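Mind looking over this structure? Questions follow.
Only a single protein chain was left out; the remaining protein chains are all shown in position.
Letters are used for the chains, namely A and B, taken in the order the chains are written, and counting of residues starts over at 1 for each.
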Amino acid sequence: MTPLLKIEHLTHFFGGLRAVYDFNFEIPEGSIYGLIGPNGSGKTTIFNLITGIYDPTEGAINFQGENIKGMKSFRIVHKGIARTFQNLRIFGNLSAIDNIRIARHYTTTSSLFASILRLPSFKSEERAVKREALELLDLMHLSNRAMETAKNLPYGELRRLEIARALATKPKLILLDEPAAGMNPKEVDDLMRLISRIRDEFKVTVFLIEHHMQVIMGICEWIKVIDFGETIAEGLPDKVKNDPRVLEAYLGKRGT
Amino acid sequence: MNVRKLPRFLIAVVLFYIVVEVLYRTEILNGYLLHIINLSLIYVILATSLNLINGITGQFSLGHMGFAGVGAYVSGSLTTLILKLSVTNPASMLPFLLSIIAGGVVAAFVGFLIGFPSLRLKGDYLAIVTLGFGEIIRTIFNNIDAVGGPRGLLGIPKFSNFTVILVAAFLTVVIIRNLIESSHGRAMLSIRENELAAELVCVNTTRYKVMASTFGAFFAGIAGGLLAHLIQLAHPTQFGFIKSVEVLIMIYAGGVGSLTGSILAAFGLTFLSEGLRLGIRALADATGLPIGGEWRMVVYALLLIFIMLFRNEGLMGMRESRIIKNVEVD
Partner (left out) sequence: MGSIFSLQQILNGLQLGSIYALIALGYTLVYGIVRLINFAHGDFFMIGAYAAYGSFYMFNALVAGRSGTLAFLVLLAAMIGGASIAYLTNKFAYKPLRYKPKLSSLITAIGVSMFIEYFFSALPAIGPSYRSFPDILVRKEIRLGNAVISNLVIIDLAVAAILMVGLTLLVRKTTLGKAMRAVSQDKDAARLMGIDIEKVISFTFMVGGAFAGAAGLLAGMTYPRIFPYMGILPGLKAFIAAVLGGIGNIPGAMLGAYIMGIAETFASAYNSLIGEGIAFAILILVLLIRPRGLLAEKIADKI
């Protein structure tokens, strides 16, 4: 079976800085894969390359057998890749439900004309969008926050709102950039359950960056470890956990 | 009957129409005050349409009156120079309205073109480019002899009246509001909130920025046309940078992102402006001191600085009055 996402020889330079070097990865459909590495090792950059924020210096990115390298970000999302951000990028002045409704944007078909005249077709579509948005909020335990201005929500809820927003684009692959950052242990537990549920219920493949070993070891089926942009280990969680190079990268001489 | 579902804004506008008409017919409201109301309504169109660009989509245009100028000159040329319409002929109303719309369409086209350079630019750079475009447009009027050059286009028939202007203002607000409350408008809002995130929830940011610019320019063009047919003149200085800043002050005073705020500020500041004009003249006459009309703009400038320093969110912030909003579909 062809993998859902296939990355080959991905390399990226920022001026003289080599952020990612010869990164290769295949993610089969329906899996939960993890990417770890010390701060500044190039993880977020890999997500940025996959989602078209930067053009890779070299390499190929195939999604469902199609080359998506060089496409505009919104087209890549259209193909079925959604993401969250390490530093939240919420639509802060809008309500939680509007954050989600916006992400349903490309699947709505009402024309400008129908929207401005508020024709019946427009209204029924709006109803559907609203219902789905509420369902997603409910899934993320945010239903009581629907009308709240997003920037007033606590941090953990914003993280979940961002995941809900990503799901609203109906992705096949979701990229989560440190989804547990800033969460308390109980929230982390919930999050792990949520991620598994997302995969099972929405048939979404998950690719996540995380620092919480608990999350990585608990839900990831395969882990890739990078340092200075290069792969230093990969394999099953248990194997990676005890890999001396990984231990060195994390605890090693560099004294983060 | 469900009170919640009544078209509140339509009712409010009809009431406003009746009140103004009754007061005017009973001569409680004189022609001068009616003129100020007309001007306020034209500023409602200008402010809400600029709000679509600056407030809703989060871009920054400093050349809004340039679009109004396009509308004024195009419609003014059509009615005055080409069709030579006369106010006394009732059959002239339709061609007049079509001329106004033609002005809006040409302005929209210019807005569409200007939308493109703005794609790559943000904030201050965008401000300068739009300012530059506004100035180029003004320079062009200034140099076309057929439309009067620096003297301006004179003798435009006075077709604009309270009814026409109120209907235009009403439609503008309704169209912009309905746009905001649709998937298209939410896409625009998301650009203001966080452009990258918008792109990554599949919003074609390019398309919506250009769309906001096009719509904004269309309505500004309509407003310009109405203005020219109200004051019977289209003059290059009416559409310069300072005039654009006056509209900008309105949207910041009212609250960027709030149509309610723009409407209130358009009325408030147009009346304030006239009040200052009269007050300053009265003061100068009474005291015999050389107090010039420039003080009006000094007050305006201080108001803008004051809002920025002490009340950034303006009157309404991003809130919207319930009268303006549509009933949520459910």
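In this section, contacts are C-beta pairs under 8 Å (C-beta built on N, C-alpha and C of every residue); 3 or more make two chains touch, one makes a residue touch a chain.
Predicted model only: the values in this text are computed from it and were never measured.
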Who touches the missing chain here, B:V20, B:A47, B:L153 or B:L248?
B:L248
Contacting the left-out chain: of B:Y43, B:F60 or B:F96, that is B:F60
Quick one: which of B:V167, B:L196 or B:L272 touches the chain that's been left out?
B:L196
Residue in contact with the excluded chain [from B:L6, B:I136, B:A282 or B:I323]:
B:I136
Positions on chain B where the hidden chain makes contact
60, 62, 117, 120-121, 123-125, 127-129, 131-133, 135-136, 139-140, 142-143, 196, 241-242, 245, 248, 252, 289-292, 294-295, 297-298, 300-302, 304-305, 308-309, 312
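Following the convention adopted for this analysis, only the chains that are shown with their structure count from here on.
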Cα centroid separation between chain A and chain B, in whole Å?
42
Residue ranges of chain A in contact with chain B within the complex:
51, 53, 72-74, 77-78, 82-83, 85, 89-94, 98, 101-106, 108, 110, 112, 115-118, 122-123, 126-127, 129-130, 165-166, 168-169
Of all residues in chain B, which touch chain A in the complex?
175, 178-179, 182-187, 189-190, 193-194, 196-205, 257, 318, 326, 329-330
